[in-house]
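Heads up, the thing below is written out as structure tokens.
Every protein chain except one is present and positioned as in the full complex.
Up next, chain A:
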Amino acid sequence: MQNPTPAIPDPEIQAVIDKDLHLEGPLLPILHGLQTTFGHIPDTAIALVAAALNITKAEVHGVMSFYHDFRQVPAGRHVLRICRAEACQAMGGKALADETLASLGLDWHGTTANGAVTIEPVYCLGLCACAPAAMVDDKVIGRVDKARMDTILQEAGA
């Protein structure tokens, strides 16, 4: 289990919101800003975002939940995204993903017990000519086989 995250003070959240308020269509940039800064979108941010943009909390929640990227609870220390799309499947991506999940005893979106790695599915990383592909945080990896996957997981501390 992960340690409960300490509450983030409102002024810190507000500062992130304020940074992007001047933009046309500021909600997505604000949500990205919150997630980049805090690793997730804290519950307490929803009311603050709603107030800043003069929309309802339900609207903020509706937008947040529409997109695969936004998370309401922190991920593991690293996020490993494995491509599930067709070009990667053509190169054995499905077996690789299945094996990886099985070896960790996880399902998609799961986090290892030590909190090191969260595994997310992704549909194409634009690395289709060097498939199968994966990404650890912002680092891209191509032609992933079992050996390379083991190294990735080991380096991430899974």
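In the analysis below, a contact is a pair of C-beta atoms (placed from the backbone, for glycine too) under 8 Å apart; a residue touches a chain by one contact, two chains touch by 3 or more; residues count from 1.
The definition used in the following text is that contacts and distances are computed from a predicted model.
In the listed set "Formate dehydrogenase", "Aspartate carbamoyltransferase", "Hydrogenase nickel incorporation protein HypB" or "ABC transporter permease", the entry agreeing with the UniProt name of the missing subunit chain is "Formate dehydrogenase".
Only one of the listed residues, A:26, A:39 or A:74, touches the absent chain: A:26. Within the complete assembly, residues 23-29, 31-32, 53, 62-63, 66-70, 81, 85-91, 122-131, 133, 135, 138-143 of chain A touch the chain that is not shown.
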